[in-house]
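The complex appears here without one of its protein chains, the remainder shown in place.
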Amino acid sequence: MKAFGKIEVYVGKIVQETKYIKRFHLYPVDRELLPAFTGGSHIATYVKNGAETIERNYSLVSHPTDRTQYAIAIRKDDHSRGGSVYWHDEIKVGDRLEISWPKNHFPLAFKAAKHHVFYAAGIGITPFMTMMEDLTAEGKSFELHYAARTKEDCAFYDYLMAKYPGKCHFYFSRTEIPKKMTPVTMAEHRIGSHVYFCGPASMVKEFREAAESYGYPSYAIHFELFAVADKGPKNPFVVKLTNSNKKVAVSEEETLLEALLKAGVQAPHSCKVGGCGSCEVQVMEGEVDHRDHFYKDGERGSKKVILTCCSRAKESEKELVLEL
Amino acid sequence: MYESTNLDLFPYPFHNIKEGSNYRYSNDLRKLEKDHTNCVVITPEYEKQIKRKRELLKEQPAVRFQSYPHTMAMQWEVVEMLIEMAVDRYPEHFQVEKNGNHWTFHNYILNETESFIFGDASSIELEPLDLIGRHFTTDFVLMVHRDDNLYLEVAQESYAALFSPHWNKGMTFDEIHAPVPFVSRTGVPLAERVRNFLIRNVLPGEPWTRINWNLMANRWDVNYETFDTWGPTRFLVTPENAGDLVRLRVEEQFFYRMPRSNAILFVLNTQFLAMKDLVLRPEWLNQTYSILSDIPKPMAEYKGFSPFIEPTVEYLKNLVEKIEFQTN
Partner (left out) sequence: MVYSNPVLFDKSVTIVEKFTVRQDCRKILIISAEPKEADAIQQLIDEINGQTEYELIEFNDETQLSHVNEILDQQKMGTQLYISAKWEDAVSIFAAAIEAGFSEGEIQTLISGKKKRYVYCLKCYHLQEAAAEETDIVCDHCQISLEIGPFFSRERKGYIGYPYNPAFATTN
């Protein structure tokens, strides 16, 4: 745990969790203890593929206080940018890679939290694995609602059944008697409940809207998305930076953050998918096309800010002036 | 008590201010460079400072150290990190032996040894952070991230500038900063913006830094608890004695996100430079004179130096003129 910055690890074990999901166990090369972490944390993984580095964030699924190793679970997604396919097809036991320290943009709630309820679809189960470990250790109340196609496709099914009897509700859609996970159970949660959603964008949207309609205050609604919501074409534009006195052009091919980093500007960032707010920059002039899922709807209008990892200038705008 | 003698180790506060520009509040956090992430620094004043720190902690335990009982695991996490930083940077001064959970920490500067069972608060007499903190000259605060704010849950503070662990215990970042006229050059309120920046960007493995500064009139430590005694002494400064009485008080601050507790460890390295010593670095003297000549009234009021800012600026003006006269 000595140095700050990235940590070098090797793949010590690979487990086929389901047909499409593999679990990878990572061990520190220097044999020092790894940092412990909090429930809901993820790591950034940096895999070398020739000259290219594939950077992806994955939730940790090993125990938060196990400092000898980390585990991540990855679902092979043929429609994605290729990170998961590379991990599934190319990564072997013994391979080395770099990872970030564990970071948490999806922590458990604290205020007024009497009961925590998790809604997971598919691989969306991963952040909840460590959250449930922390709550169990603290003796806190929780329940899990988890949707998958079949029992065989349901990662960690046996583990969860054995470890948390009475707390897990499974919904399998491709069985003889299909069961659908719907938001209606949220109407019955006691006062002081916090709800957490993790899954595809459409699922998260449906559950967020339902929670609001049941009168959940916004601080009790938590969610994590794995990818940038696809919100229209990428238009080119230019940004003028007031602090560093630079002008940077952003092409159709890249995000504003990518263009800034390429130009040598020290732009802050973390998740790169519009979910954590780390890349926020003040906007001095120009209209922003917000594409994040970080701000609440009301906030976007009132704050003059942009999240550089996902948002862009409005179509009509040629230039934005940023305080950077 | 102590003043910086090695100016290379003195964290001069205005390095990042453009020449000719004045000082206003801003989000001035900077990410620490790869090889400068270690907050343990041994200056020539180390022993003097430790002695004074321990006296203060002993004389006023309730003023200087505060914590909640649920913070023990968080404190141990800090103990581990500080020991590793110390041993990593100064292996000649600090060493640790680990026999399973039985740890022995050696401080060769003070010739002291601490033995304890790591993670077991009953194996030591003080709380973990209070114990390890007495080996380092810096002050320590743990701000725990809960929901959308940071809460002060542990603090060991012996060089305070209006900081009281006792009063600030349990407060949010926003509550702690409520007395500060915390607005930017253009009048934008900063507390919420800075708090969000800390929460989102001070991440495990990526520490940040900033510098805070103040002026103190013949004091090393001011807090609300003793306002009745130091408040009146501020009126004794004149353009003649400001060189000796008034000191530039600088806090070099470090921010580390602790991975397990999700708290931000806030470390303060406090150093002093007498006004008269500014001549040792003429460029510091010129810039400090120019910056102190243009401090907004609310900021001077808040910082507590409005009773003596005028004689201090007058003193610096005379000093600048004297030096210009000598070099011409």
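Assorted remarks:
As written, the chain order gives the labels A and B, with residue 1 at the start of each chain.
Here, a residue touches a chain if its C-beta (ideal position, glycine included) is under 8 Å from a C-beta of that chain, and two chains touch if they have at least 3 such contacts.
Small disclaimer: the values here were computed from a predicted structure and weren't measured.
Looking at A:215, A:233 or A:298, the residue that reaches the missing chain in the full complex is A:215. Between the chain not shown and the residues A:7, A:44, A:113 or A:132, the one that touches is A:113.
Of the listed residues B:3, B:28, B:175 or B:310, the one in contact with the hidden chain in the full complex is B:175. Although one chain is not displayed, its contacts with chain B can still be listed: residues 62, 68, 146, 151, 164, 166-167, 169-171, 175, 178-179, 224-229, 231-232, 235, 301, 306-307.
Touching residues on chain A toward the chain that is not drawn are 110-115, 186-193, 214-217, 219-220.
Here, only the chains that are shown with their structure count from here on.
Note for the complex: chain B touches chain A at residues 31-32, 34, 37, 77, 80-81, 84, 88, 145-148, 196-197, 200-201, 203-207, 259-262.
Remark: chain A residues 1-2, 4-7, 35-38, 41, 64-65, 100-105, 107, 109-111, 219, 266, 268, 270, 276-278, 280 touch chain B in the complex.
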